[in-house]
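One structure below.
Just one protein chain is left out here, and the rest sit where they should.
Chain lettering (A, B and C) follows the sequence in which the chains are written, and residue indices restart at 1 in each chain.
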Amino acid sequence: MTDELLDLLRRMHEIRFFEDTVKDWFTRALVRGSTHLYQGQEAVAVGVCAALRPGDTTTCTYRGHGTVLAQGAPLDRAFGEILGKANGLCRGKGGSMHLTDLSVGALGSFAIVGAHLPISAGAAWAAQLLGTGAVSVTFFGDGAANIGTFHETLNMASTWKLPVLFVIENNLYGEYSPIASTTANPVLIDRAPGYGMPGVRVDGNDVIAVRDTAREAVARARAGAGPTLIEAMTYRQLGHSRSDPAKYRPAGELESWLARDPITIAEQWLRSLGVSDADLDKLRDDAAATVRDAADRAMSWPDPDPAERFEDVLA
Amino acid sequence: MTDELLDLLRRMHEIRFFEDTVKDWFTRALVRGSTHLYQGQEAVAVGVCAALRPGDTTTCTYRGHGTVLAQGAPLDRAFGEILGKANGLCRGKGGSMHLTDLSVGALGSFAIVGAHLPISAGAAWAAQLLGTGAVSVTFFGDGAANIGTFHETLNMASTWKLPVLFVIENNLYGEYSPIASTTANPVLIDRAPGYGMPGVRVDGNDVIAVRDTAREAVARARAGAGPTLIEAMTYRQLGHSRSDPAKYRPAGELESWLARDPITIAEQWLRSLGVSDADLDKLRDDAAATVRDAADRAMSWPDPDPAERFEDVLA
Amino acid sequence: MTTVATTVEINYRKAIARALADALATDERVVFLGEDVGAAGGAFKATEGLKERFGDRVRDTPIAEQAIVGTAIGAALMGLRPVAEIMFADFAGVCFDQIVNSLAKYRYTTGGQVSVPVTIRMANGAGAGFGPQHSQQAENWFLNVPGLKIVVPGTVEDLYGLLRSAIRDDDPVLVFEHKNLFGVKGRLPAEPDDAYLVPLGVASVVRPGTDITIVAAQQMRHRALAAAAQLEGDGISAEVIDPRTLVPFDLDTVAESLGRTSRLLVVQEGPPDGGWGATLVARVAAEHFELLDAAPALLAGDRTPVPYATPLEDAWLPDAARIRAEAARIVRY
Partner (left out) sequence: MTTVATTVEINYRKAIARALADALATDERVVFLGEDVGAAGGAFKATEGLKERFGDRVRDTPIAEQAIVGTAIGAALMGLRPVAEIMFADFAGVCFDQIVNSLAKYRYTTGGQVSVPVTIRMANGAGAGFGPQHSQQAENWFLNVPGLKIVVPGTVEDLYGLLRSAIRDDDPVLVFEHKNLFGVKGRLPAEPDDAYLVPLGVASVVRPGTDITIVAAQQMRHRALAAAAQLEGDGISAEVIDPRTLVPFDLDTVAESLGRTSRLLVVQEGPPDGGWGATLVARVAAEHFELLDAAPALLAGDRTPVPYATPLEDAWLPDAARIRAEAARIVRY
C-alpha cells in the first residue's frame, strides 16, 4: 500500500514538474502555439491509470500531458514533442495538444472537444470482439460533456456493453465559462441513468479515492457489465491556456482548491502511514531531478528536417 | 369541447387520407425518391398543434406530412410538392421529405436526422429576445434521440430557458431497428433530469391526452420556465418507407396497435360525448372528399420549368 | 485479370454484399458496422445475409454517425479493419469532423505510430428523386483533406474490386457507391478471387479514341460512353477514361491520353467549384499545358442544390446529349 502510494505520488510530482517546465517554456516563448496545463488535476490521471493493466488504453484531451505521462510515456520524448523535436513522441508533427504513445496504450490527445470519446469506445469494441479483456478509458472535461459525441458514444457504449470508462475531469470551467453558465444541470452524473449506466462522483484530488473508483469500474467493464461514467471533481490551478490570467474566478476559489492540492493530500496520506517528511522531500526532489534531466535531454535534440513533413501521411 | 374534438378528428382524417393517397401514388410509381408516412401517429401532431396559437412554430422530420398539415398547410400545395409541381409548397425543389410552409409557422421538414432540433431552439431564442411570447415545437423520432444534436440542443435550450417543446414521436422503431436494439435505456424521458428539464410520457394515440400534455408544456414555456421533453408513445402502422414490408415486427404487435388507432380512440371519445355514428361517418366522408379534391387539383398543376432550378439559391 | 474462374452475373447492389462477404470471409480482422446494416440487411438491401453469416462482426448501430466513425477508428487502432457504412453520403456532414480531423490526420499527427485501415462506404449521387439532402456528390467535400483515399466505382467489377482493395488497404478509404447504379449488372467470380481486386489509384480507359479525351466517373461514365457512341456517328473519336479513384488521382493515364487527343472534357456530377473535375482541369492546365490544343472544359452539375422534381433534377445532371454537344464544340475549337 505505502509503496504503491509512494509510486503514485512520484508520478504526480513528475507531472507537476513537467507542467511547470512547459509553462516556463511557453512564457519564455521557447514554444509557439497553444498549451493547456494539468496542474491540480494530477490525481485524476494518476489515480485512474493506477487501476489499469498493460493492454488497457486511454484517450485524452489537448490538456493531456498528465494522462499520457501517467500511462508511462517517456518524459523526454513528451518534452521533445512539445518542443517540436525530431525525436518527439510524434516526430514534432502533433505538438502539445497531441501527445500520443501507442506503445504504452496512450492512443492520443485530441484537440477537437469530444472527438476522442468514440475512439475509446472503438478500442473497447475491439477488445470485446477479440476477447482480450482490455479496458479503454477516455478522459474529457466538464465542457466536453455538452457536445454531441458524448451523447452518441455513451448511448452506444452502454447498448453494446463495451468495456470503457468515461472519466469527466470536472475542473468547474470550460475555457473561461463556469459550468453553471453552460450546463443546465451541472451534476453530470445525473445523465448516467438516461444511458442505463452507473454514474459515480469522486474527489478528483484524492488519488486513492480516484484509483478505488476506477478499479470498481474497470472490474465491471472486464466482467462484461459495460461502461461507467465517472465524474472526478477537481480544479484547474492555472488558466485555460497560456494566454489566460483566469480573472473570471471568484475570490478565494483558487486558494481553497490549492489547500486541497492533490499532492498535499497524497502526502498527508503517506504521513499517516508513517512516511517521514525527509522521505517525502527526497521523493519530490528526485522527481524534480528526473524531470530536469529529461527536459535537458529533449532540449539537446535536433529539429526535424523540413523534408520530414512529407512523411507519415499515408502508410 | 365536442366541437374542438370534432375539429381535431377532422384533421386526423385528412392526414390519414392524405397519407393513404401518397402511399397509393408511390406504389403506382407516380412519385420517385422516398417517402415516409404518418399513418397511426396523427394524434401526436394534431394534439400538439391544438395547443399552439398563431405565431408559434414547428419543425419536423422527413416523416412530416402530418405535422405540416396539422399546422394548417394547404392540402393541395402539400400534395403538389410531393408530386414535384411548380405550385408545390416548395416549388417542387424539396419534395416529400421537405414540406415547409412558413406562412403557417411550419419551419420545415428535415431529412437529416436531428438537424432540426437546434433550428427550433433558435426560433425560440428569437421569441425570447423579441419578447413575442411565441413557442417552438420540434418533433422527432425515438431513433433521433440518440444523435448528437439532441443532446446539444436540450442542454442549451434548458440552460437558456428557451420556450421550446421537444416532442419525441416514439413509434418504437428507427428505420427497422426496435428501440431496445439501439438505445441502452429505452425510457427516453429518463434523460430529461440530466438536462434539468421536465420529461413527460403520454399516450400518443390519444389526441386529448397529447393536447393536454402539450398545453401544460406550452404554458410553462410561455411563462419563461423553459423547455419540456415530451415522449409520445405511438406506432408506425406502415413500414419505414415505401420499400419496407416491415417483416421485423413481432407477431401481433401491429394488430394490438391498430386496435388503438388514434382515429378510433378519438371517435370513442366523441361517441361518449353523444356524437352519433352518422355524424362521425359524415365527418370522415367529408374529409375524404376534401382530400380527394385537393389531390385532383394538385395533379392538374403543371410541372416546373427546368429553368426554375436556378432560382432560390440566393436572395 | 484472369478469366479462367467461372463467373456469375450480379448487380451493383448485390456486388456490395458480395464484396463485404468475401472480405469478412478472407480476413477475420474485418468487421462491419452501421445503421440497420445487420438484422435489416441495409437500407438499400445491399448488405443482406452478412449478419446471419458473420454474427458479432456485423453490428447494427444507433443513429449516431460520429460514434460510428469514431468507433471504427478506435477499433482500427487495435488491429481490426473496420468497414463503416454511412447510409447516404450526405450524412457525411454529420461525421465530417471524425473523418477529416480524426481519421485523416491520426497517422500524421502521431508521427506515423500506426496506420488506420478504416473503410467508409456511402451512397452518393443524384438522379433518383431523393431531393437536396439525399443526392449530393460528397466525394468532393474531402478533396482538400490529405490523408484520405477516395474511390468512386461505376461498374460491378470496379465496385467489387475497389471495395475489397479499400478494405485491404492500410490507409483510410472513402468508398462512394452511386445510388443510381444499384441496378447496373456485371460479372463476378463464383468464388472469392484476388484476381478481381482493382488497385487503388489506377484509372481505366474504357473506350479508346483519338480526337478527344472524356474523363467521367460513375453515372457520368455511362453517359459519357453513350455520348461517345453518338459522337462516332458524328465522325468524332472520343476516348473515355474512368478515373475510378479520385485520391490518389491517376493523372498519368489522362496525360498519356491527351498526348494522343490534345483535347480534354471532364464530366463531373455535382457543382463545378471545388470538385475533382476542376482539380483535374487545373492540374492538366498547370502540368500539361503544352499537350492542349484547345481550352479544357468541365461539364458539371449546376451551382445549385440538387432539386427534387424530375424535370428539374434531369436538367441539373449532364446527360449524353450535352456531353456530345460539348465534346463536338471542343473538337471543332
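Everything that follows uses one rule, which is that a contact is a pair of C-beta atoms (placed from the backbone, for glycine too) under 8 Å apart; a residue touches a chain by one contact, two chains touch by 3 or more.
What you are looking at is a predicted structure, and each value in this text was computed from that prediction instead of being measured.
The chain not displayed here makes contact, within the full complex, with A, B, C. Shown as candidates are C:140, C:204, C:218 or C:245; the residue that touches the absent chain is C:140.
When the missing chain is restored to the complex, the residue among C:154, C:172 or C:275 that touches it is C:275.
Considering the whole complex, the residue from B:49, B:69 or B:119 that touches the absent chain is B:119. Checked against the full complex, the one of B:21, B:35, B:159 or B:213 touching the unshown chain is B:159. Across the entire complex, the residue among C:63, C:267 or C:298 in touch with the chain not shown is C:298. Annotation for chain A: contacts to the undisplayed chain at residues 31-34, 84-85, 88, 90, 92-98, 110-114, 143-144, 146-148, 174-177, 181-183, 243, 248, 303-306, 308-310, 313.
Considering the complete assembly, chain B touches the hidden chain via residues 57, 59, 88-94, 98, 100-103, 107-108, 110, 112, 115-127, 129-130, 134, 136, 148-149, 152-153, 155-156, 159-160, 311-315.
Mapped onto chain C, the footprint of the missing chain covers residues 90-91, 93-94, 96-97, 100-101, 104-105, 108-109, 131-133, 137, 140-147, 247, 249, 270-279, 281-287, 289-290, 292, 294-298, 302-305, 307.
We adopt the following convention: only the chains that are shown with their structure count from here on.
Under the stated contact rule, the graph of chain-to-chain touches is complete, every pair of chains being in contact.
Chain A and chain B have CA centres that are 45 Å apart. Look at where the CA atoms of chain B average out and do the same for chain C: the two points lie 36 Å apart.
The distance from the centre of chain A to the centre of chain C, each centre being the mean of the chain's C-alpha atoms, comes to 40 Å. Residue numbers of chain A whose C-beta contacts span two or more other chains: 148-149, 152, 155-156, 159.
Multi-chain contact residues of chain C (touching two or more other chains): 61-62, 64, 66.
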